[in-house]
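With one protein chain removed, the remaining protein chains of the complex are shown where they sit.
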Amino acid sequence: MLSTLASAADPTPMAAPKPLIEVQDLKVHFFTRDGVVRAVDGVDYGVNPGETLGIVGESGSGKTVSSLAMLRLVPPPARTVGGRILFEGEDLLTRTPKQMAALRGRRIAMIFQNPATSLNPIYSIGAQLSEILVWHEKASRRQAEERVAELLNLVGITDPLTRLRQFPHELSGGMKQRVGIARALLCNPALVLADEPTTALDVTIQAQILELLADLQARFHMSMVLVTHDMGVVARMANRITVMYAGRVCETADAATIFSAPQHPYTRALLESMPRIDQSYSRGARQKLPTIAGRPPNLLNPPAGCRFHDRCPEAIADCRRILPVETAIAPGHTVSCIRRGSPGIAA
Amino acid sequence: MDTPIVPEAVAEASIAVPLRPPGLWRQGWYRFRRNRGGMLGLGLVALVVLVALLCPFVAPFAPNDQSAMLRGAARKAPDWVHLLGTDRNGYDVLTRVLYGASTALAVGLGAMAVASVIGVIIGGIAGYAGGLTDELLMRFAEFFMVIPVFVVILAVVRLFGIVVVGTWLESIPNLNLMTIIVLLGCFEWPPIARMARAEFLRLKHAEFVEAAICIGTKKRDILLRHILPNALPSLIVLVALGIGGAILAETMVSFLGFGDPKAVSWGQQLHFNYEALKVAPWAVLSPGAAIFVTVLGFNLLADGLTDAFNPRLRR
């Protein structure tokens, strides 16, 4: 059944396809002893069938927490306190834990950041992967192992039958991440969530894994959510990009637009502040990198109005008081900044 | 767009300026305070300490007062004169239980003080020096771990009791008890040494220690000012746990009849009265309860300290 799937669809924003998964006004708060941390505070985004949505942001922006919320896996003391997550038209937040368990790994799968810890060290690769198939698809051990071997081959692992008997510690980091990818693809999921899938890897291995992911996604027409802090990785992989800051979405647009014509001041500043390997830096009058002043806010006590206003070069008095609401400024391009015409909610 | 570098600091400064924020010990205390078990343990330990300090003032009788026996009032059930009754030797049970607290604390603290000094020195040297030194010291520690402590203590106490007769050593008060304390200390140190070794080994390669090496800080300062203070929290937990263990060990030694006859100890009370459990249960149950409360207190305290100092381990 692997080979029957159509080749890569070219997701065109014109047709405005119905999103496979849609996150609406999602709120995930951490209830700590010191108070409520609004890690995700009213976030909207959607993923169309066959496309890759890149979610970028710095640590604490809520990118990982919001993706975990899609699987209803936010760790305590965090709780999803509001919003809807529509997957194939149904709200995941109203599903029972049993229904969610049947969905996880089968319809929505996850690729983890750290391949070293995401595999169980005491089971062989074959045992832990085929178990998923036995559980989700009621496959027999034998069928399951055959399919696992087929997938290991597909993710570029040579001699899969030997690898089945091996244990995680016998594999290198890049190899483990390939196994992690094979595990995510076992049940032909409609959606794959990849949380910093290459951050723990070296650049040359990262290049291999990214190539593999892009290739598999195109072949199986999967949707993917790629969470990362690396602008280079999203540029390589994503069709559309959502930029998050301090628990809110700043801007969503197709990848080319985010890089060529970013609208939100944070997106612009983020892109400008990165040194580039293809640029020569003068050494006479030493060139400085443009920086974003200050640092991300404490979400126990986020700034009123726009979360970015105290670091924003374009902030006006209203930014301090009005929380901007995402709005479309062009087809497929939404921005939440009152300087770009977004409506807002007065504090 | 040449933004100056300072604003990060300014933003930080504007939040809270001169307030001296809590140090790590105080933060540990904040966490400890929120731990119910730990606070209960601290309360129990405080109660025991208080009793030990105040027993001469609150105890109704003298600890060696056996006058009840002369009155034929031994093994008397609790009444208003003897709140917890008397035992078969005519001692007031309450008085002996109260005085027993100071003995228990002396044993617990004394033994663990001896054990800590030996353990930190041996473990610290092993962890920091590494190599053959480490190997030898740790085999030495293991040797102490496999020796049956009780046999040694019983033998030494008995032999020592014979050897000192007629010498000046005999004039030292509570010599027997001190022997037990030192012996317990000498056998309780290996776990502390192991922990100290692990901590020193870990901290030896900590980046802030390497930073100190790069600066040129003297070895002594690195050990005493960098490594030891950072190793203390884990060691304190172990010491708190060890105090309870030492108290229990002394109780057992005394229960077997090898305790210090001149000291007032809960174990000895059990030793003298366990045969009369059915006739005069109060004489056994009271010291038993005191042992239970004290050891429980130290264990809960250790538990609370673990949480307070290693918050990451929770959940």
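We call the chains A and B, going by the order they appear; numbering starts again at 1 in every chain.
We take it that a residue touches a chain if its C-beta (ideal position, glycine included) is under 8 Å from a C-beta of that chain, and two chains touch if they have at least 3 such contacts.
Please note the rule applied: contacts and distances are computed from a predicted model.
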Among "Lipoprotein LpqB", "3-(3-hydroxy-phenyl)propionate hydroxylase", "ATP-binding cassette domain-containing protein" or "Sensor histidine kinase MtrB", UniProt's protein name for the complex chain that is not shown is "ATP-binding cassette domain-containing protein"
Of the chains you can see, which ones touch the chain that is left out? A, B
In the whole complex, of A:40, A:216 or A:231, the residue touching the missing chain would be A:231
Thinking of the whole complex, not just what is shown, which of B:117, B:206, B:224 or B:277 touches the missing chain? B:206
For subunit B, residues touching the missing partner are 5-6, 8-10, 12-13, 17-18, 20-21, 23-24, 206-208, 210-218, 226, 229-230
For subunit A, which residues touch the unseen chain? 58-59, 172, 174-175, 202-208, 210-211, 229-233, 235-236, 255-256, 259, 269-271, 273-281, 283, 286, 288-292, 295-296
